[in-house]
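Apart from one protein chain that is not included, each protein chain of the complex appears where it belongs.
Note that the chains take the letters A and B in the order they are written out, and that residue 1 is the start of every chain.
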Amino acid sequence: MDRRGAVLVAPAVVAVLFVLGAGLGSAVLQSVGLIPLVGDPALQFTGYVGEREVLAAVGLSLLIASASTSVAALVGLSTALLLVGSGRGRRMLAALVTASIPVPHLVGAASVGLLLSDSGLMSRWLGVPAQAWPSLVAGAWPTAVIFEYAWKESAFVALVVSASLASRLPDYQETAALLGARPWARFRHVALPLATPALLAASAIAFVYTLGSYEVAWLLGAAYPEPLPVLSYRLFTSTDLTARPDAMAVAVMTTVIAGSVALTALALLRRTAAWR
Amino acid sequence: MRRVASLTAGIVLVSACAAPISGSSEETSDSWPEIRSKARGQTVSLWMWGGDPQGNAYVDDVLAPAARQAGVTLRRVPVADTKEALNRVLAEKQAGRSDGEVDLVWVNGDNFATGVQADAWRCGWSSALPNMRFTDPDDPLLTEDFGMQVDGCESPWHKAQFTLVYDSARITDPPGTMSEVLDWIEANPGRFTYPAPPDFTGSVFVRQLLYTVSGGHENVPATFDQETFDELTPALWQRLRDLAPSLWRNGRTYPRDSVALDRLFAEGQLDMTMTYGPATLTELVEEGTFPPSTRVLPLEEGTVGNASFLAIPATSADHAGAMLVANLALSPTQQRIKADPRVWGQFTVLDESRLSGRDKADFDRLPDSPVVPSYTVLARHANPELASAWVPALDEGWRRDVLAEVQ
Partner (left out) sequence: MTTPLRTVRRTLVLLLLVWFALPLAPLVLWASSDTWRGASPLPQEWGVQAFTASLGDGVTSALLGSLAIGVVVAALATPAGAMAARALRLGTLKRPRLVASLLLAPVALPPFAVVMGLDVVLLRLHVPAALGVVLVLTVAALPYTTYLMRAAYVAYDFDYEDEARTLGASDLAIWWRVRLPLLAPGIAGATFLAFLVGWSDYIVTLLVGGGRLVTLPILIASTASGTGSEPRVAALSIAALAPPTVALALAALLRHRLLSARPHTTGKPKAPSPVHAVTLPRGAT
């Protein structure tokens, strides 16, 4: 019995171990200066010593990730429930969700920028002059960044949750309705528990991904402060190659934070009874 | 599971631990006919910035067929930033490979300097190119790239000039010097900004301003030294901090790159923009992205200028073919076609006094761009570029002493 399980996971686990090991291992080694691009290997920890920039970056990253994931979870859940049910507009909604998922974040960010910037489509259509439009893009609050992540991740959450609900929810809801449950009770006691495992998993993946992705904040965010991946990317692409270890150090820190979140999510998932 | 993990760890450590193989590039001692015959049948991968459709069309439709006639297949790999090509070269270098995927890179000063820092370029080859005889051997723009000796490690391709661009419909009385530009900014708040360093264009704007604040480029030594930096930069940061409240968004944030800056200009939120590659302006006005009243703002004291080059990585497999392509790109015919604003509009690196009579006449016959003045006009009183060591110092200083301070 155990053998069969091990054989089933073997391909996935071996591949992941190799890629993660090589990638993360190299990143860590580079961050402490042991595989420098220039100069001799010398152990150094300058990248890890806390700087004002890094602390601000961590705070901003967590803000963006939690805000966008919360919105995405809410919107994605509502969308999934509507998609699984019956009714008008369902097909149109399904088409739009389907069209949103394949959009790469780079394109999505460019598009949201064109939409929400001072002289973007929204301000033009609403007739608001550019100076009066609130600073959604590159403003003090990362509004446009959060909106873009929330939009894309909500489509992803909707897909995952609706895929897990599709085969079961209609029957359970029908039975509950036959037994006299009101809509709110049906939601709280049937739909929500059924959707929770998939919702949690999708939200966790979305949160962790947002923590580590840089393109959206790069295009739509303010120049200062910048979230962790943007800081890391900027240091990484610096003309001075001796900044590489610092870039890798920030990347490793990002990974540690993201990893902790992932582990916490897994622990939470295990608590939900249906997930074993 | 444990065995697999330790095996993987072993492989990783063994492969990653050794220091990068240093050592350049063997000097090429082949004669040109030998190089030409070696190049036949090779495929050269040119990694170049793909954001300019005219440039892409020139390479695909003009340079590549010309290369094919010499027996070389030229393949263009579009990148969003030359740093990506550099990353690939650096990885190949660290892995000790000599059959690399990058054969030719369109580089500019700071990327070239980064490559030199890592010993990534093949050297000593560009002086052997036959078409180098059409260039002026004493031209400082060609012998030094951002203060770094070229040393035959790259062959020149275009010349460029940092240019301010303005909308003549909104600015009827344009300023004539950089100081007047700063005064204009303060008199018209919210209508000007610059990309945040380390963006290439933002970075050169800060360097240009360093010249202004220091009273001229003669007062700033080209080579970097910490003392001069500490002496000259406080005035620069102070000026930029004082300027900030008059900038777009009160100077609390800046466009991420020149594309974002140009978008603001195109939408009419700014009255000025800037570029280090004025060749693109003609097409931008032509296709309607920029308003038809867009004009170049010449400064009396001149602006920073440089040349961009083609470099061959030390890890390249098809370096003979790459040399052939570089030589082809340097030929008077190709330089002339490339300088036509209808094709690409890039300024030539050739010295017109060394061209044959017919070539010279062909150059003279090139049409003028309605937007961009000729190179002689644009490059009048051209300022030299600073050494590349200034660049990260200034970029970091800007973030620390201007951006962080004006929040």
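Methods note: contacts are C-beta pairs under 8 Å (C-beta built on N, C-alpha and C of every residue); 3 or more make two chains touch, one makes a residue touch a chain.
Because the structure is a prediction, the values reported are computed rather than measured.
Asks: Which of B:A39, B:C153, B:L284 or B:A387 touches the chain that is not shown?
Replies: B:L284
Asks: Kindly state which of the options A:A42, A:L55 or A:I101 is in contact with the chain not pictured.
Replies: A:I101
Asks: Touching the hidden chain in the full complex, which residues of subunit B are there? Just list them.
Replies: Touching the chain left out of view, subunit B contributes residues 1, 11-12, 15-16, 45, 47, 49-53, 56-57, 77-81, 84, 87-88, 91-92, 94-97, 100-102, 258-259, 262-263, 266-268, 280, 284, 287-291.
Asks: Give me the subunit A residues in contact with the hidden chain, please.
Replies: 1-2, 4-6, 8-9, 11-13, 15-20, 22-27, 29-30, 35, 75, 78-79, 82, 87-90, 92-104, 106-108, 110-112, 114-115, 119-121, 124-125, 130, 148, 151, 154-155, 159-160, 163-164, 166-168, 171-172, 174-175, 183, 197-198, 201-202, 204-205, 208-209, 211-214, 229, 232-233, 236, 247-248, 251-252, 254-255, 258-259, 261-263, 266, 270, 274-276
Keep this in mind: only the chains that are shown with their structure count from here on.
Asks: Centroid from C-alpha atoms only, then distance subunit A to subunit B, rounded to Å. What do you get?
Replies: For subunit A versus subunit B, the centre distance works out to 35 Å.
Asks: Report the residues of subunit B in contact with subunit A in the complex, numbered from low to high.
Replies: That would be residues 1, 4-5, 8-9, 11-13, 15-17, 19-20, 81, 83, 90, 94, 110-111, 113-114, 117-118, 190, 196, 198, 249, 252-256, 260, 263-264, 267-269, 388, 391-392, 395, 399, 403-404, 407 of subunit B.
Asks: Which bits of subunit A are touching subunit B when the two form their complex?
Replies: The contact residues of subunit A facing subunit B are 13-14, 17-18, 21-22, 25-26, 29, 34-38, 40-41, 52, 117-119, 130-131, 135, 138-140, 218-219, 222-224, 234, 237-241, 243.
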